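Every protein chain except one is present and positioned as in the full complex.
Take a look at subunit A:
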Amino acid sequence: MLNFIVRRLLAILPVLLAVSLLTFLIASLLPGDLAMVILGDQATPENVAALRHDMGLDQPLWWRYLSWLGHVLQGDLGRSFRTGQTVLQAVSERIPVSLELMLMAEFVGLLIGVPIAIACAARAGGAFDRFMTGSAFAMLSMPSFLVAILLIYLFAVELHWLPATGYVPFTEEPLANLRFFVLPALTLALAEWPGIMRVLRSDMIATLQEDYIALAKAKGLKPSRILFVHALKPSSLTLVTVTGINIGRLLGGTLIVESIFALPGIGRLLVGAIYTRDLVILQGVVLLVACGFVIVNFIVDMLYAVLDPRIRHGHA
């Protein structure tokens, strides 16, 4: 087991290196740079060149990457030239917001997806199943920015039930905090539940074909007991993986949702850094987010190994 953990951990390093290198290259392909943003559109080429020199932006690309990497290895993710904040300051201020959003979205997604999946699997091919499979497909095709605006118009502008935008920390006003998170979490969850539902549904249908289920039925167990106790647990292995991978997808979703609902999270920080070409923040945040994603996947792998011994012995 220890051997397995070490092997998995070593495999993470090249992934992080590749992510940071790719971010660096893509960000360098963006036209314009921080010097132009800081100087404004009336600045002369000489001014821009001087500032680029001061910020080291005139150094060759490989040199800039290596020096950034050197600092990171010493634990220094850097400081934004524009705001003066360090990457760690900026991220630690904003990570609670994104975490809360992702957890709530995942929770609501499971809350919608799991019961529907069970109901569909119980009567696979029935009217409810066909309707829900169709709806799931429709929901998957709805872009989140559209869903977000529709929810805002319905619940904030028309009904006045929930706030359209805004945020207060949970520690200050827990109830108000949750109210602010309902619509953004629902927006993300509406894109999440179809995936959850379809994965669990098909696994459940397969499980329900197993001999031991037939045996349970023959013994006269209540259908609800068969569904929730005997069929659900063995069917949820794929769901665990999907939930883990979803965290990565959700991180992508927060870029849009946090901007629309004005939540001060990581997504907003990234979007802002891209617009202002703030490479220090961009690089640092992407690296930390990649770390988070890789760690979640690592945990999922571990969980898998716990659930299925064949995997940790390397002959799955």
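For this structure, a couple of remarks:
One rule holds for everything that comes next: a residue touches a chain if its C-beta (ideal position, glycine included) is under 8 Å from a C-beta of that chain, and two chains touch if they have at least 3 such contacts; residues count from 1.
In this text, contacts and distances are computed from a predicted model.
This figure omits one chain of the complex; the name its UniProt record holds, of "ABC transporter substrate-binding protein", "NADH-quinone oxidoreductase subunit N", "MxaL protein" or "Cytochrome P450 107B1", is "ABC transporter substrate-binding protein".
Checked against the full complex, the candidates A:W68, A:Y167, A:W193 or A:F293 give a single residue touching the omitted chain, namely A:Y167.
Residue A:T83 is the one among A:S28, A:Q59 or A:T83 that touches the chain not shown.
Residue in contact with the omitted chain (choice from A:L17, A:L66, A:I149 or A:V229): A:I149. Within the complete assembly, A:L269 is the residue of A:I247, A:L269 or A:V285 that touches the hidden chain. The missing chain lies against subunit A, touching residues 30-33, 36-45, 47-48, 50-51, 54, 81-85, 90, 93-94, 148-149, 152-153, 156-157, 160, 163-167, 169, 259-262, 264-265, 268-269, 271-272, 276-277.
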